[in-house]
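Worksheet: the structure to be examined is printed underneath.
Part of the complex only, each chain left as placed.
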């Protein structure tokens, strides 16, 4: 055994791989395994400016300290999705460096506001494993929790990714899929009591009472994403999944070029949804999310939203809207009746199907 | 009437446009109308770094806290043009979302220094309306004032934009054009008394006394602007004019691609003007500005400046220079004698004709 180790070591040394983290493969995971992700990240004003520049986001709460103070905050909190990306990015090198695809999200909740100066970090537990019948890959289900430097839980999410197997010939037959809630349970909405809401400042007059279940909003703007935009975003988040960065490698894949980080598509769609949902400044939960088709540099993202549900949380100042936002590429929302075709497959222009819940003030605040 | 409203509402609901802000058309404006623009914006160190990265600006006052302190400031003030863009950006969704062209600026003044941490916002009054004879569009003249969180006036400007009409068949015959000053009246120059000016630090030896009326400066550098550069800039400013972002839409227009935000061209030209005007670190006023031709990603911007006037303001430490800076694309300033041809039309390489007034220290400070 010693000899084998020695020869393996010599082999690695020769090929320069002895100390290189090549990421985990399907066989490297086991249910119950816990991973502390490295690289805690302090969030700064620079990150906030980047998020605005990269996405064009205009939600007022995150743009103005003055407005945030009027709404009961000490200063402007970090946009939920920026916090998501900075925290989530930490898990890539352990979970999804060898991912073939990020298949979905569930039970994502945003528990606690995060501010400039806070440091976020993440831990993950493996909660499910399912080998694919082709023997080449498997699906890993994870439960990740993000904390700030005080130990407050700031993010809680489940996701599942398809990853390569190391040894494609050996079948383990493992098939343990966790039960996931269709809608994230919401136990608490951690935002201050809203005393004043200045809709002249937020840019939109519509509040909780104004939306109807079944209503559809075709958002007006489209945003074209160039290669530097999505790679700057992904590098800012220290997400090092190779498919987003390495064009030389991607040229020899069927995709032929770098793939846009799916999280950036969520942020762009969310930014576009501002026009129609100006007062929905907090994401409270993501119930489910799917990247229906890949997105590449040069694509123009559009979006429409449907109001799925109106939820009371026992507060007079706010209510919740459950929303489905469909992200599209290179087609206007008016031209899409249904995101899926007759066979139930996403049409090729659909890049995102996001079911999420937002907080929105009530009319009494006006 | 109720029925018509109901049917209109049903129609909007079907098309998902009921809550979407589609911007104002020519008919939506009336003289005397006042608009409070949404989205007050807190300016951060992130914005300052972005401005330097996007424009390459090297004016020393905005680069160094130490230098700013020596010059009588508490810390480095925000570059005038960065403040302009962040404040101006707010007015786009109400004034120029449906603009065909941003025709000009006048009487622009910078009244009060702005610092990191300040929150800027803007209000506008409609001061003129002129229907175009083709019946399809009209020109809207506006007077906008920007304030910081203390209520200090930080920006004051007039501009006129051509916007689409909703109903192209109905002529109103409105023709009320305001009288605009050719040169912005300057009542006060709000900069500290300059005790020390270290020209070794500012990078240029020339001061008020060294410039002559009629003198021309062919600035040395050229800066090529790529698509991510100008779209990151425009999104940072939360300026959502569709022509700058939506390449899919622009492909079906005569332009064929996204148009660069004219304000970015001003900033690039101003950045280039550093070499020759290193000590002109404050813009005091913009007397008039015209975007002579459109600019697209890939264009290389050059600039030259002419000294139009030397102005005394009763101070021993500073004087003013009125300057005309011509922004060019894809031609060096040495190769342009006159920005206009024999018929008085701008030649195709001219992208900016900016008449502005800067503060510059006098030799006694050296």
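Brief remarks on what is shown
Letters A and B mark the chains as written, and numbering starts fresh at 1 in each.
Everything below uses one rule, namely that contacts are C-beta pairs under 8 Å (C-beta built on N, C-alpha and C of every residue); 3 or more make two chains touch, one makes a residue touch a chain.
Model, not experiment: these values are computed from the prediction.
This structure file shows 2 copies of a single chain, while the whole complex it describes contains 3 copies.
The rule is simple: only the chains that are shown with their structure count from here on.
Per the C-alpha superposition, subunit A sits rotated 120 degrees relative to subunit B, a value rounded to a multiple of 5.
A straight line joining the Cα centres of subunit A and subunit B is 36 Å long. Those residues of subunit B lying in contact with subunit A across their complex are 13, 15-22, 36, 38-42, 44-47, 49-50, 93, 117, 119, 121, 149, 226-228, 231-236, 238, 240, 242, 245-249, 258. Chain contact summary for the complex, subunit A toward subunit B: residues 44-50, 52-56, 58, 60, 63-67, 76, 200-204, 206, 210-211, 215-224, 226-229, 232, 275-278, 298, 300, 302, 304, 330, 333-334.
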